[in-house]
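Complex shown without one protein chain; remaining protein chains in place.
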Amino acid sequence: MNHPVGKEPLLVLEKAAKRFGAVRALEDGSVTLHPGEAHALLGENGAGKSTLVKILAGVHQPDSGRLVIGGTPVVLSGPAASRAAGVSIIYQEPTLFPDLTVAENIFMGRQPRRAGRRIDRTAMNKAAVAVFERLGVQLDPQRQARGLSVADQQIVEIAKALSLDAKVLVMDEPTAALTSVEVERLFDVMRTLREQGAAVLFISHRIEEVLASCQRVTIMRDGRFVSTAPIEEVTADSIIRSMVGRELGALFPKTETDPGETVLEVDHLTREGVFEDISFSVRRGEIVALAGLVGAGRSEVARAIFGIDRRTSGTVRVNGRSLRNGAPAAAMAAGVALVPEDRRQQGLVMDMGIDRNVALASLGRLGRFGLIRRGSERDLASTWADRLQLKFGRMKNEVSTLSGGNQQKVVLGKWLARGPSLLIIDEPTRGIDVGTKAEVHRILDGLVSDGMAVLMISSELPEVLGMADRVLVLHEGRITAELSRAEADEDSIMRAATGYAAVAS
Amino acid sequence: MTPDITTKPSETVSYRGADDGGQPLWRKLVRWETALVFVLIAVLIFGSAKESGFLDGTNFFYISLNMGEIAIMALPLTLIVMTGEIDLSVASMLGLSGTVMGSLFHDGWSVWAAMAAALLVGAAGGALNGLLVAKMGLPSIAVTIGTLTLFRGLAEIVLAPRTITGFPISLTKIGVVPVQGTKIAWSALIFLVLAIIFGVVLHATALGRSIVAIGLQPEAARFSGVRVDRIKFGLYVVSGVFCALAGILFTLKNSSVSYDAGTGLELNVVAIVLLGGVSIFGGRGTVIGVVLAVVIVGCLQQALTQMGVQPEVQNIVTGSLLLVSVLVPNSGELVRRIRARRRRGPVPAA
């Protein structure tokens, strides 16, 4: 590939800084985008990438620094200004209007018009179809956005960005929710855009993706620009080193254990239209991983076991006792703990203190007659904060002030405080910095060594391979493979996850 | 309510919070309840300055008599608002339960049996609200506007156009005579006892903690084993029962009842809860704040009445109080936005 360096850059952001109250979200945000390049922006969570994106989107106004688009310095007063300047953003979470049609979603605020400034629906639907054709997808422009799958929602987002004919396309982790096929298609689109002279700023946590699809990479750490380099001059290792700022030891601690008696038995578990006929068991002292693509129904299985969602049929037994359908409290009483996928929505009450969050699952045990003794609450919290080496200011501080990794420790503490016999942990290290990741893995390993049964859901193959004793692979709501630690490798898991392993059960 | 494309409230909140650096400093220093105490003192000074006998016992009795039922209804509503829901049907339930009691009494039931029936009606009405909101997941504002109309309509069917009187004087004297040895009305005494119970429940029990968690982050509460639906359902039943109790007291106090008893009081009740510092978004608030709000509104109304101010003006005062009580906590937002605009203006382009 040849690099378009030397040409006039499309977009230059220099030394942008942004603080929110006392928090410095960004101290030196710098990136230069040339026409025709795909440029990766990498950094750990909290490195300032999202703030940088929001500055380019016009959502945040930088406190200092300068932004030059197409050779002219600009101030983006809002999202509309950013769009007018030729910048288009695809967010990680699709931002659609569920009540409006797909076509309206694409053209919101710039619908084609006819006489009398009225919206021309026919033209709008045609234009939407035209964009979808460019993308090579079929989607009815007149259907409501409500009920679209996450992948289809993302496609609508991409169509929106495409239809803008943006000079600069920013993609904030667009692949997180996509299957590999859809990711491929997205890369095709990126290629086309580059050939047309646009610049793509691509943010991803999957370093392989970056190495495969980008020409240059910019790395950020702690709100500061670290380096920009052509892709040939970096390796996955060097990128991780620059992101973390230090060397990493062995990533996955794994103590050999002898699995004991069965703790969890899931038998023919079915939730209509979501997953079907799921049977497996988890024993003391082992980690069983549920692997599969996003949308395969892994989290849904966990939710049904814990009772958040009702199961249509099948049974769940914990330590020999059958669990009542749709009753998390019963599951908890039987010794089940669930560390959910979405920490901010499901795992924690963000505006409550650390102590209260830790106590939230143990309220009944903190006093008599439903009364809570504040002392025992605080003791409980500080015990677990110590054991998990939580980094915090004061126990009363709201958990929203903690880093992602420490928040995850609070969730862990909340559940471990109950002394569960089965821990279900969904995406244990999502959105956590590399250092804390290793800590979480160490904690999990310690728990299993002490005889806990762990059911782990993870989208990160290295984590699955590194931590699990057995791997169950889900594909479209069914178990397509059960692999021992020896059998499991990237290839066998991916084959089963995409439905190509004929080795079910 | 569909799981696929929904907005994520907590993200906006945290993002907004991040943007203005959390609460403004003065909000951290001055608690809402402290501010209410100062407001109360100001009201008392204002009242005494205008009317020499403002602080004497008779006045005190009238204030407590006026506020008793409203105050009782405000307690369960406080818990409901804490969970992020609302109940606008409270005053209609007051009217309906009074009506049922009156009509049964008129039909020859003993007054005690009629009261029990009224409480049952309250529980049933609350259960209907709870069923629709907690079990069916319908928006509580729409549901309780519906039951507001429904309950009042039922009262109308049962009683209109009659007015029932003739309740035993041994009971109706609560409208004239304070609790022995005090200067306080029976309804207000009941309120105070209930306030202590509700305060303990909200601030020192597992149930109270669960209510707060539901208000702040319902999903996280569910994932922590909190029985969100059951708690919400229960709170609506409790609200129904206490509104029925308020209806009984209201009926006895006036020693008469017609179907339109207490029409429009829901606004006063909501105003008091919000003035008490309970966040309309749920999760934040104290019972002591609500108690202070009750006293403030009671004293203010009495002062205005004694000054001969029209009842309509009191409407204006209540409305303004309601507005101020939500405007002030949100003023941080206002200041932030003005600042942001000002900052945006002069930034040089290069």
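First chain written, first letter: the chains are A and B, and each begins at residue 1.
Just so it is clear, a contact is a pair of C-beta atoms (placed from the backbone, for glycine too) under 8 Å apart; a residue touches a chain by one contact, two chains touch by 3 or more.
Everything below uses one rule, namely that contacts and distances are computed from a predicted model.
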Name per UniProt, for the chain absent here [options: "Xanthine dehydrogenase family protein subunit M", "Rod shape-determining protein MreD", "Phosphoribosylformylglycinamidine synthase subunit PurQ" or "Autoinducer 2 import system permease protein LsrC"]: "Autoinducer 2 import system permease protein LsrC"
Touch partners, limited to displayed chains, of the chain removed from view: A, B
Per the touch definition above, residue among B:40, B:120, B:145 or B:288 touching the missing chain: B:145
Touch criterion as defined above, residue of B:67, B:127 or B:154 at the omitted chain: B:154
Of A:34, A:83, A:194 or A:224, the one touching the omitted chain in the full complex: A:83
Of A:30, A:61, A:144 or A:492, the one touching the omitted chain in the full complex: A:144
Sites on chain B contacted by the missing partner chain, in the whole complex: 1-2, 5, 7-8, 11-12, 86, 132, 136-139, 141-143, 145-154, 156-157, 160, 267, 270-271, 274, 280-281, 310-320, 322-323, 326-327, 330-331, 333-334, 337
Residues in chain A touching the chain absent from view: 57-59, 78-83, 89, 91, 95-100, 104, 108-111, 113, 117-119, 138-140, 143-144, 147, 179, 181-182, 184-185, 272-274, 276, 476-477, 498-500
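Definition applied: only the chains that are shown with their structure count from here on.
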Gap in Å, rounded to a whole number, between the CA centres of chain B and chain A: 41
In the complex, chain B residues that touch chain A: 2, 4-6, 8, 10-11, 13-14, 17-22, 200, 204-207, 209-210, 212-213, 216-217, 219-227, 283, 340, 343-344, 347, 349-350
Touch list for chain A against partner chain B, complex: 20-23, 25, 61, 66, 73-75, 77, 93-94, 96, 98, 145-150, 153, 306, 308, 328-329, 331-332, 338, 340, 342, 344-352, 356, 359-361, 363-364, 366, 370-372, 400, 414
